[in-house]
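The complex is shown incomplete by one protein chain, all other protein chains being positioned as in the whole.
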Amino acid sequence: MSVPSELRIVRAGKLDAPRPLRHALDAFLHALRVEHERREDIIVAVGEALSNAVEHGNPAGNGTVELYARIEPSETLVVDVRDDGTFIDREHGTPGRGFGLGIVRAIARAVSIDTANGTLISMTFDAPTAA
Amino acid sequence: MSVPSELRIVRAGKLDAPRPLRHALDAFLHALRVEHERREDIIVAVGEALSNAVEHGNPAGNGTVELYARIEPSETLVVDVRDDGTFIDREHGTPGRGFGLGIVRAIARAVSIDTANGTLISMTFDAPTAA
Amino acid sequence: MSGGSVQVIRLAGELDATRREEIARALTLDLGRGGVLVDLSGAEYADSTVIAELVRLRRDADHVGRSVALLTGSPRIARILAYAGLGEAFRIFEDRGTALTALTTGTV
Partner (left out) sequence: MSGGSVQVIRLAGELDATRREEIARALTLDLGRGGVLVDLSGAEYADSTVIAELVRLRRDADHVGRSVALLTGSPRIARILAYAGLGEAFRIFEDRGTALTALTTGTV
């Protein structure tokens, strides 16, 4: 069966959303035998994207957050985090604390942010599996 | 976003597969705020199907097991467990212990078993979410 | 028929098919004559593997006139037994003391 393993959860973009979403992704990666420390780092990176989505991407409080993770060939994992808010460009705004996206970039192999409708951050990770 | 939440994992059908797959489904249902006791029962039913798949559906030892769960409208959850073995009809064979499928039928709203290629057990559950 | 001494068997954690031999060994009558208390208060998960072994233990105990009771920490185990059609087959207690008293006074 070459059907790809994937996880997609859509949920209200409240502040309490990131934790259960992190746990769902962690258990998904554990079931796919992704190597322990790599799994921890992936959860940290995706956790930053999730907390940004609920902190910055849901000002009206009635938005949703979507987590979509799937395994791709050669031990690659792609994780999208999407909200239906508007990306807040800090260039000239109030300085954000600013560590979140830096951590994502340090952990992921590639990161793209699409702010066309809502904010979609797409992260590609190496996901080596235990033997 | 009316994209359906779903979980699909394909993994070697070894005896150690059901436990991490149960945990992945449990965290998935927790993230979707499925009511606690209902979640426990769904995990028990799906756990029976998973242990059947690895115990009976992988005689050669090189088969895979697939878990595919998705949320459908009006708080309904559909979970498929698929293996690539051959259904062992007990009618006249050695008596199985026999509690597994009975438990699945008691918990699920509907159960169908398709033994055309490999064994596919498809279970439909009521999945009420916490407020 | 009930002696003073009760055989207590504790099984904890996730009781699934990966622990079948361990569960079968544990759910075996000792040489005593008294009641048997299966303590599942620490069980986080139990599937048909445990159910089948409990039924075998109960049958063996009936055979020698010993009674069996279950101790659970949450309603979860009772629900699983009911789903297996064994809702009435086992006396289930949520309190250890009550279970032991019932077993030693033969009111199980």
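Details
Which chain is which? They are A, B and C, in the order written, and residues in each are numbered from 1.
Heads up, the rule we're going with is that a contact is a pair of C-beta atoms (placed from the backbone, for glycine too) under 8 Å apart; a residue touches a chain by one contact, two chains touch by 3 or more.
This one's a predicted model, so the numbers in the text were calculated from it and none came from an experiment.
Shown chains touched by the undisplayed chain in the intact complex: A.
Across A:P18, A:G57, A:G85 or A:G118, the single residue that touches the chain missing here is A:P18. Screening A:G13, A:G100 or A:G118 against the full complex identifies A:G100 as the residue touching the chain left out. Mapped onto chain A, the interface with the missing chain covers residues 15-16, 18-19, 22, 37, 40-41, 43-44, 47-48, 51, 54-55, 97, 99-100, 102-103, 106-107.
Just so it is clear, only the chains that are shown with their structure count from here on.
The minimal number of chain-to-chain contact steps leading from chain A to chain C is 2.
Work out the mean CA point of chain A and of chain C, and you get 45 Å between them. Per-chain CA centroids place chain A at a distance of 27 Å from chain B.
Touching two or more other chains at once is no residue of chain C.
For chain A, no residue reaches two or more other chains under the stated contact definition.
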